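Some notes on the structure that comes next.
And then chain A:
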Amino acid sequence: MAKPKLKEHRIERDWCKGCGVCVHFCPKKVLEMDESEKAVAVRPEDCIACKLCEYRCPDLAIEVITES
Partner candidate 1 sequence: MSENIKFIQGNEACVEAALYGGLDFYAGYPITPSTEIAEHMAVRLPQIGGKFIQMEDEIASIAAIIGASLTGHKVMTATSGPGFSLMQEGLGYAVMAEIPCVIVNVQRGGPSTGLPTNVGQGDVMQAQWGSHGDYSIVAITASNNQDVFNMTVHAFNIAETYRTPVILLFDEVIGHMRERVDIPEKGEINLVERLKTQIKTGVDFHPYLPREDGRLPMSDFGGVHRYNVTGLAHDMWGFPTNDPQIVHGLLRHLVDKINNNVQEITRYKEYCMDDAELVLVSYGSTARSALHVVNNRRKRGERLGLLELQTLWPFPYSLVKEKCAKASYIGVVELNMGQVVQLVRNAVDKPERVFLINRIDGVFISPTDIRNTLRVIQGKGM
Partner candidate 2 sequence: MAVRDYIRDRFFPHMWCPGCGHGIVLNNMLRAIETLELSKNDIVMVSGIGCSSRISGYVDFHTLHTIHGRALAFATGVKMSRPELTLIVPMGDGDALAIGGNHFIHAARRNIDMTAIIMNNRIYGMTGGQYSPLSGYGARASTAPYMNIDQDFDVVQLSKAAGATFVARSTTYHVQQMTDIIRQAISHKGFSVVEILSQCPTYFGRQNKLGTAVDMMTRYKDTTTPIGSKAKKQNPDLIERGIFVQKEMPEYCTEYEKVIERAGGGA
């Protein structure tokens, strides 16, 4: 099976409470918190689409969209 390739990180900013779980556990350090304490994908090119940020988000605020 071919590795899924990232299309985009869809982040629901209104839902994000800024806990930092996604940022900390990202194996490639793709995400960071911005000045309003919301998660943003600052290095999407490094994303391996493992989706752990999506799965671990307590706010259901992240969706990792991959090219099918």
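Regarding candidate selection, all candidates are chains of the complex that A comes from, given by their letters.
Rule of thumb we're sticking to: a contact is a pair of C-beta atoms (placed from the backbone, for glycine too) under 8 Å apart; a residue touches a chain by one contact, two chains touch by 3 or more; residues count from 1.
Keep in mind that this is a model prediction, so the values were computed, not measured.
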*Mark the candidate that touches any copy of chain A in this complex, from 1 or 2.*
2
*In the complex of these two chains, what residues of chain A are touching candidate 2?*
10, 12, 14-21, 24-25, 52, 54-61, 63
